[in-house]
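Below you will find the structure I want to go over with you.
Here the complex is missing one protein chain, while the rest keep their positions.
Moving on, here comes subunit A:
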């Protein structure tokens, strides 16, 4: 097994490679000359303009994928639940619902408030799912949390449909956004969400060594000098910010946060100081690759990235549930 820094470097190289593919490959085939011209900011013909549009989309896919991968890894650690994922735990749905309400009832426009509202919705949904999932004997078991989260997601999705029903002015854009994707992302939106994601990544870095202690059980974590409640709270905040901010721009994208940390754990082990950065790289790679795949699979149309990640993620979800050690994270 190669050493851990090798995998991390490989992950980073993978992100860069996928960013390259995401700019080069699209619905429209672009010549080399137009590619270079487009990259240097020229928009003289359609091909060059296509390149210019692919740049923010690529950045958003990389950032959003990293955010979802990291968020999923942190959620799995703090809940000790292998099924934890911002999609499954209802966090993305909470963010999406809050944004929909904001648009439909308060005419909320794209702004910092918009992202903040998404994060607030994500936090409320996370708290709600945790309370419901912890009720009853046995506390918050993995399956109870997953069920509570899935039920909450479904309920919020129906509520969202109810809200936009008869609102033809917004229905189309909301429904398109609900599928989850990075098509049409502009540099403005990337700039809007970047500070929130940066905060989320910083909190993730702070949390990594502490999650290692938390993995030993709450009592032993306290025994080695960790403030267990603080670690949980800050980690959860970071995970919710990452998932909520990403959902605000890209819509709810599922399964990245679930699948990526599991694959990274197989590669690099259970040390969060390595697992968290690799999960971020892995999430970026998955979202970039899914986005590129979505552009070429059904040419000349596009498949939204949320659909592609679901196709990849569902089999992984089934494999995890079928394994007997679901409880042993």
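Assorted remarks:
Methods note: a residue touches a chain if its C-beta (ideal position, glycine included) is under 8 Å from a C-beta of that chain, and two chains touch if they have at least 3 such contacts; residues count from 1.
Quick note on the criterion: contacts and distances are computed from a predicted model.
According to UniProt, the chain absent from the figure is "Iron complex transport system ATP-binding protein", selected among "Tetratricopeptide repeat protein", "Iron complex transport system ATP-binding protein", "maltose alpha-D-glucosyltransferase" or "Butyryl-CoA dehydrogenase".
Along subunit A, the points of touch with the absent chain fall at residues 80, 209, 212-213, 215-217, 219-220, 222-227, 265, 269-271, 273, 325, 328-329.
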